[in-house]
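All protein chains of the complex are present and in place, except for one that has been dropped.
Order of writing sets the labels: A, B, C and D. Residues in every chain begin at 1.
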Amino acid sequence: MPEFLLGAAAFVLGTVALGLMRLLRGPGHADRMLSAQLLGTGGVGALLLLGVATGVGAIAEVALLLALLAAFASVAFVSGIQRSDGRGPPSATAPAAADSPGEHRRETA
Amino acid sequence: MRLALDILTIVAVSLGAIFFLAGTVGLLRFPDTLTRLHALTKADNLGLGLVVLGLLPQVSGPLSALALLAVWLLALLSGSTVGQLLAGKAAVPDPDRAPTLTPGAGASHD
Amino acid sequence: MNDPTLFGLCGAALVGLGLYGLLCQPGALRKILAFNLIGSGVFLLFGVIALRGGGVLAAAGRGIDGDPVPQALIITGLVVAFAATSIAVALLLRLAETSGRTTLENEAPPAPSLPGERASRPDGES
Amino acid sequence: MDLAALLVTPFARLTELGGLLLVIPLMLPVVGLLLAPLLRGRWLGGGLLGRFTLLLLLLGLVAALAVATAVLTGDEALKYYLGGWLPPLGVALKADGLSAIMLLLSAVVILAVGVYAQREFQVPPDASETRASLVFWMLLMGVWAGLNAAFLGQDLFTLFVALELLTFSAVPLVALDGRAETLAAALRYLLFALLGSVLYLLGAVLFYGTYATLDITLLAERISGEPALPPAVIAAAALMTVGLLAKTALFPLHLWLPPAHAGAPPPASAILSALVVKASFFLILRLWFDVMPGALTPMTAQILGGLGAGAILFGNLVALRQARLKLLIAYSTVAQIGYLFLIFPLAARAESAALTGGMLQVVAHALAKAAMFMAAGLIAKALGHDRVRDLGGCVRVLPLTLLAFGLAGLSLIGLQPSGGYLTKTLLTAAADGTGQGWLGLVIQVGGLLTAAYLFWVFGHVLFGVPSTPAMPIKPPGRAQELVVLALALGALLLGLVPPALFDLVEVGRAGLEASAAVATAMAGAFGWSKLWGDVWPLLVVGLLVLGMLPWPDRPAGGSPRPATTSLSVTGHWAADLGTLLEPADRGLRQWPVAGLSLLILLLALAAAISTGA
Partner (left out) sequence: MTNALIVDAALALLVLGLALWVIATRAAYRAVVGFVAYGLLMAIIWVRLAAVDVAMTEAALGTGLTGLLLLGAAARLAPYETAEFDRRPGRGLRVLIGLLCAAVTLGLAAVVLLLPAPAPSLASLVADNLPPTGVGNPVTGVLLAHRAIDTLLESVVLLPALIGVWSVAANPAWGGRPGSLPRPPASSALTLLAQVLPPFGILVGIHLVWNGADDPGGKFQGATVLAAMWILVLIAGLREAPALRERRLRVLLVVGALVFIGIGASGIWLAGAFLAYPEGYAKPLILAIEAVLTLSIAATLGLLLAGPPAGDRPIGTTS
């Protein structure tokens, strides 16, 4: 059974690694992000398989941590995409600033 | 009994792996971000769920089983959140590739 | 060739790649990323040394998989690297805000800017 | 009498603590750093935090004195095992003579800076805390903590953490004024220092992979037992050396130093130039003289010495071309760092003189350079600028400050009886004694070039036309001036310290004759022929430099004129040399070029180390 689970882990990893092609090709930030997200889920799955295959219970905790922090990183991704929408050098005084949420946080002391 | 559980594991994990594959294929082949997003979230959540299901018979205690389930729930939660957040944003192009005027970013210089 | 050696070679390659990026990528953010790559290559090498060091114990049937000393040091190192990254990012963001620069040329005047490209931005601060 | 007893008895008991004594200099700055963010408010008219730091610095000076006394009287290194765990599992602290000197030096210099900075970083009446004051005082303690940990640590990884503590504290000091140039300088400094750290760490990792210990004493034992150095050790030594060189800013890896040291606020510049670069140099000493004594192959020594000689010539020449006083002093640091590396080619056969000379250079340069940076700070503050060409007339406003600047300069030039004189005499004697006379020549030329840029500055100060009549914008604080003067006098009078005290250098290392070397060097220092022999070349240089000054026909309006318009012959020489050197310096300080130098140096050092393996 461990051998099968290891094989499955390798398969899942290999599959999601193929998904990294999207990271290369884009075309949008969102597409690249999706491939990283797939890698995250696949990595979690592979870790779970590895944990059971090797009998080290703590590996599941790594997977747990990864899932927890992946959610966190995804939020950062999404917020970041919104920030980088604004193309030109941001200017705090531009009326458009209100539309891109990152802008008002620049210091205008 | 043991054998039946092992078979369950093999079947479920294999199915899960196939769903991961499906998600990848969807990500690579589907035409636009939104469809990719939907294909992906469904496929990888199902894939992970099946893997977790398959592993459940193999773990020793209820606590470990709980941990497995928790991992899946977390992945579901974050997947759906990101899906929702992205759905409104999916059309954002990579500014380096396809410069377009994004509504709102009034001061576009190009 | 056993598995840890494979990762050891991987670590060596990461150090080389990171060095190249740190030296040749002009953008400071890219340099920060490259620094993190070198760091993780070094940690990977240390992790390989830790695993090799655990071999004695695994043979003796004791409960430790690897040498815990390097593992502890790697954890410390990761936290230090994060702190370094955060200072660098803070300095860089501020630099970009005040002068529009994200590269590290020193006294040299700003690069000849193309028409339409903005070399620096007016700033109401300070 | 009673008062003396009251002071002496606790001090005596302090020196009897043994190894435990080392915990005090290690932890005092750390505790200060941790308490600092809680101390807000005004107190005695200046700010609670500044006064608190001053108190802590005084205590630190006492602790450093106690360590030095204990080491000198006990004639052996103090050692302490933290947590009671012996290496290789635990981490040891050790203070040998070198550590004691460095601890004392840092305590003195930081105390002086602390006094100086009271006025610069006081809290205004309407605030309980300002950005600059909190950041400066906290990071001052951070630097101090990092320095002391670097001087006491005996474990390569603990030393790594100490170096990072030092870097993280030093870098933000550079950008304290928040201008774009200083931010860029700080970022550049940070990234290059991080590259240095990570290379150092890689070296430590390889040491661990080979010997499963990071303790310096244990490593030394195991390495000296090797018939030939294993490849991992060769790589580790090369990586650590280059990493530390990057942090020390040895030519040609000096890209970050001039803008960072010139851009920081003066008290911070003083700390950076006097102490921070010395910490990584100190670790290079530790590596080559403690971790792997005997592994210093002639090739390696020649490479390090050659770079040192290059730094002396190049740094001094470029300093000569600087238009701003602080940049000039920063380039002078680049040159002065070079002297430190001359000890490597000399140490093989003249270890006493080389190591003593090197440590003296560390001390003398630290005192002199701290004085100069702070003096430059006072000048810049009073005049509102630090352009060398427009310094005319400021001697009337700042006589004490300029006196201190000049006295510190005498030590850099190396006139009797300064620490610089001792350094140069010791190193020159060692160079002649080991058949490397060219190093002695470099030292002499370096001294003359130093004299040249100091004459250049003083020529403008004394003979230049005052640029603006209403000059004194803000007279300096008396305490500030006195502190600067005290540091400068310290550097100048170092040679008069009883030679017996220099025995501190040899504590903890066998076969050194420090005090004898110093006594020999000082013998006859004040003979007329010797004195005249040292002074007349300076006079010649002085005349040549004064020939370059654009006086007395300075055009009105104070617009700076290019040096080429000077009619003197030397002016043309200088201009020609400058057109060659400045592009060279700018080129070498390009990030990719400096990186290329670093890589070449890394591979060359690895090859050089393995020639003896």
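Points to keep in mind about this one:
Here, a residue touches a chain if its C-beta (ideal position, glycine included) is under 8 Å from a C-beta of that chain, and two chains touch if they have at least 3 such contacts.
Just so you know, these numbers come straight off a predicted model, no measurement behind them.
All shown chains touched by the missing chain in the whole complex, by label: A, B, C, D. Along chain A, the points of touch with the absent chain fall at residues 3, 6-7, 9-10, 13-14, 17, 20, 23-24, 26, 29, 32-33, 35-36, 39-40, 43, 46-47, 50-51, 56, 58-59, 61-62, 64-66, 68-73, 75-84, 86-90, 97-98, 101-102, 104-107, 109. Listed here are the chain C residues that touch the chain not shown: 3-21, 23-27, 29-30, 32-34, 36-37, 40, 43-45, 47-57, 60, 62-69, 71-76, 78-80, 82-87, 89-94, 96, 100-103, 105, 111, 113, 117, 119, 125-126. Taking the complete complex into account, residues 20, 23, 27, 30-31, 33-35, 37-38, 40, 80-85, 88-91, 129-132, 134-135, 138-139, 142, 145, 149, 155, 157-158, 161-162, 164-165, 168-169, 171-172, 175-176, 178, 183, 202, 206, 209-213, 230-232, 235, 590, 592-593, 595-596, 599-600, 602-603, 606 of chain D touch the chain not shown.
We take it that only the chains that are shown with their structure count from here on.
Each chain gets one centre point, the mean of its Cα atoms, and the points for chain C and chain D are 28 Å apart.
Our note on geometry: chain B versus chain D, Cα centroid distance of 56 Å, whole angstroms. Shared contact sites, meaning residues of chain C that touch two or more other chains, fall at 118. Shared interface positions of chain A, defined as residues touching 2 or more other chains, are 88-89, 91.
Looking at the complex, you find that chain D touches chain C at residues 89, 157, 160-161, 164, 167-168, 171-172, 175, 178-181, 183-188, 190-191, 194-195, 197-198, 201-202, 205-206, 208-209, 212, 255, 259, 586, 589-592, 595-596, 599.
Listing the residues of chain C that touch chain D in their complex gives 15, 19, 22-24, 28, 31-32, 35, 38-39, 42, 45-46, 49, 52-53, 67, 69-70, 73, 76-77, 80, 83-84, 87-88, 91-92, 94-95, 98-99, 101, 104-108, 126. Interface of chain B with chain A (complex): residues 6, 9-10, 13-14, 16-17, 20-21, 23-24, 27-28, 33, 36-37, 40, 44-45, 47-48, 51-52, 55, 58-60, 64, 67-68, 70-71, 74-75, 77-79, 81-82, 85-86, 89-95, 97-99, 102, 104-110.
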